[in-house]
Structure formats: structure tokens, C-alpha cells
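On to subunit A.
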Amino acid sequence: MPEISQNLFEIIVTFLTITLVVNAILGICSYLIMLERKLSAWMQDRVGPNRTGPWGLLQPIADGAKFLLKEEVIPDHCNKVLFVIAPTISVFTTLLAFAIVPYGPVGEMPIEWLRFIIAPNVDIGMVFIFAVTSLAVYGIILGGWASNNKYSALGSLRASAQVVSYEIPLGLSVVGIALLAGTLNLEKIMAQQATAGFWGWNFWLQPLACLIFFTSALAESNRLPFDLSECEQELVGGFHTEYSALKFGLFFLGEYTHVITSAFLLVILFFGGWQLPWIATPESSFALAWLVKMLVLMTKVLLVIVVVMLLRWTIPRFRFDQLMGLAWKVLIPLSIANMVAVMFVRQFNWNPWWLPAISLALFIAAGVIGATTTRSEISRRPLATAKLASAH
Partner candidate 1 sequence: MINQSTDVTWVEEPEIGFWEATFLPAIISGIKTTLGHVGNGKTVTQQYPEVKPNLPLHYRGIHRLNRDEQGRVKCVACMLCATACPANCIHIEAAAAPPEWPDRDKFPATFVLDELRCIYCGMCEEACPVDAIELTHIYDMTGETRESLNLNRERLLEIYDQTKDNPRDPIRTRRGKLGPAAEFVDLPAVGPATAVGVAERSAKTSSPGVIRPMGPDPNK
Partner candidate 2 sequence: MPKATVNNQVIEFDASEQLNCIQAAKKIGFEVPHYCWHPELSVVASCRMCLVEVGDTKPDGTVVMQPKLVPGCQTPVKEGTVVLADSPKVKAAQAATLEYLLLNHPLDCPTCDQAGECGLQDYSYKYGRGYSRLQEPKNQKPDKDHIGEQITLFTDRCIMCTRCVRFTREISGTAELFVTHRGTKEEIDVFPGEPCDNKLAGNVVDLCPVGALCSKDFLYEQRVWWLNSAKSVCPNCSTGCSITVDQNEDVVYRLKPRENPQAQGHFMCDEGRFGWKYQQREDRLAYPEQREAGRVVSYGWDDILPALRKQLQSTKGDRIGALLSPWMTVEEAYLLASFLTEISEHVRLAVAPAAIVGSDDRYPKDFRGQPLEPTKFTIRAEKAPNARGVDAVLKHFAKSPLTMSDLLAQASSGKLDALYLVGGDPNGWITAQQADAVKKVPLVVVQDILPSAVSPLAQYLLPGGTFAERDGVFVNHAGLAQEIHRAVRCPEGARPDGRILWDLSGRPGLFNAAQLRKEIAAQIPALAALHAGKLGDCGVWLSEGKTPSPPVTHLAGANR
């Protein structure tokens, strides 16, 4: 029964990979938190955690132990089932999305069954990811709702509006990529860019889409400056006000996994995946090429994550109306225009290098429109008229 044993083998391998990846992600998450704390400290001229272990390296483990050992408080007034389910949804969906994210040069391993993806060859890859990650908002909404606390409810309301809004530009921005590549399969998109070389990275063809994707991904993962659902100053923590111990930890795990997934997607879709000129190209055939390629990919991802962390202490949090304005008035029209432009280029087989020019033109148009509308808005404000009157 070779078929059965083959299937059994497949199952075992998949399980092993899942265990490996999930554990790796959890470990990476905790050290990413450590990295974020250290980076935050350096940005603020502080030291950061330095008491646990050498250079504070055991801090994430201490944090994890704390999350496990702290008292689990489930308030009396909340809906207990949903209250417990919410953080698990949050983690589950983000981890599930990672199932089809290739984390290395797929299919280049010497051993056939050792591969860089949990579920290879998913042709609807991007759709699957967007479908699953947008479910993560359920965790937030349910958590806020089940807490039976007005601040949590406000936080989850904001989160739902925000995620629903940013879903659109996020999806539309990658439609262009899919059109150019002719596939939704992430492995194939990555491989195409790798073959096309450095100037074949989608970033050069679709810089505007990249910007839109990055912004929307930040908003989707509730990172600053878009963390309106959990802003401490206004909502005392927002949707997780009532959460403690492990459940609170799960929410954060979910958020960080989301960041990692987003960073992987950004690198795979726009920055050529594992490809790096001269170091990691499809032609590189030295012994540990697969390892170098994986490290290149990981480095790119780490850079993206660091930028996300830098942005956290650079841009202040948006006001809710600004947040909505950005999504509906700027990102969605821009991404639609960008998508239409890609369609034109594909349909009429124009030189693809028109695309960055179109992106630039759209960007300039958006800036000009933004500047003029803001100016006319300011002139209509009562304060300005009062000032004009008093100046006479």
C-alpha cells in the first residue's frame, strides 16, 4: 500500500512542519516583543529590559512565565463563552494564515519532503490569506463585546469599522500584482520576481501599491499609528481592558503574528522574496544556497518589522475621522486607479514601465488634491473668520 503510506508520510511531515513553524513563530514573537521593547528604549534614550539574564535576554521567557502564572480574571458580568473564545480566534486566524506563506525558497531543498511552506501549491493563496486574516477582527469584536464594558465595546466598534475599511485598499492594492503575475499563488509570484532579477521586483512596477499595501497592513494588524481599538488614553486599553494573564497574552501573540505575516507578504509580493542580486539568485548553486536564500528572506522580513516598530514611535496616533478619511478618501480611490492602470497596461500590452510613472502621477495628483482641499477647509473654519474680523 504505497499510496497509503505515502499519505501517512505526508500527514506526519505536515504535522511536524506545523509544530515546527508554530513554535518558531511563538518564539520569534516573544523575542520580537523583546526587540520592540529594546528598540523603544533606545529611541527614548533608555536602557530597556536588562535585568533578566545577560542583556535581558531571558526577559521574554519571564514575560511568558508571567502570562502563564498570573491570575485569570473572568469578570462576572461578561459573556464567559465568547470571552474565552475571542483571544483564541485572534491567535488561530493569524496562525492559520501563515499556513500558505512560503518562508524560504520553496522546492530547493535537497530532500524533497523538507520544504519551506506548510501547505504548498495553494493556487488561491492571496485570497486565502485575506479571507483568513480578516477573520481576526472577530477576535477583537467578540472580546470587546463579551467584556460587557463600554470602553471595550467602543474599542471593538472602532476595530470593526477600521478593519472593514482597510480591507478594501489592502485587497485592491494586490490585485495589480495578481494581474501582472497572472496568478494568486504566492510561491509562483515569488519565483517570478526571483527569475526577473532585482529590477523585476514588483516594488519598482507598483510603488504606489506597495505604499498602500504597507499602510493598510499596519491598520489591519492594529499597529500604531492605527491602534485606535486599544488606545490607552481614551479607552483604558480598549477591547482588552478586561483581559488578563494568558488571554491577554494571546491577543498580543495574535497581533504580533499578524505583523509577521504582513511583513512576509510585503516582502514576498513586492520585494522579491528571497532574491537578492549576486547573493541569492535562482542561479546560485553553492551547497547551502537554500539556507542563504532563507536568511535573505528573513532579513528582509526583519527589516520590515523594524520599520514598523520605528513608525510606532514616529507617528502619533490618528484621530478616528482622519483614519476613516485616509482609508475612504485616499487609499481606496488610489488603489482603484492603480488597479485600472494595471488593467490598461495588461490589456493593451503597453510597456510595463509605464506603471511606475502612472504611480508617480497618481501620487502627485493625490498630494495636490489633498493640499488644496485642506487649504479650502481651513479657510472655512470659524476661527479663521473671527481672526480676520479682529484684524480689522
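Regarding selection, all candidates are chains of the complex that A comes from, given by their letters.
In this section, a contact is a pair of C-beta atoms (placed from the backbone, for glycine too) under 8 Å apart; a residue touches a chain by one contact, two chains touch by 3 or more; residues count from 1.
These figures come from a predicted structure and were not determined experimentally.
Here subunit A is shown alone, and of the candidates 1 or 2 it touches 1 within this complex. Looking at the complex, you find that subunit A touches candidate 1 at residues 39, 42-47, 307, 310-311, 313-315, 363-364, 366-371, 374-375, 378, 384, 387, 390.
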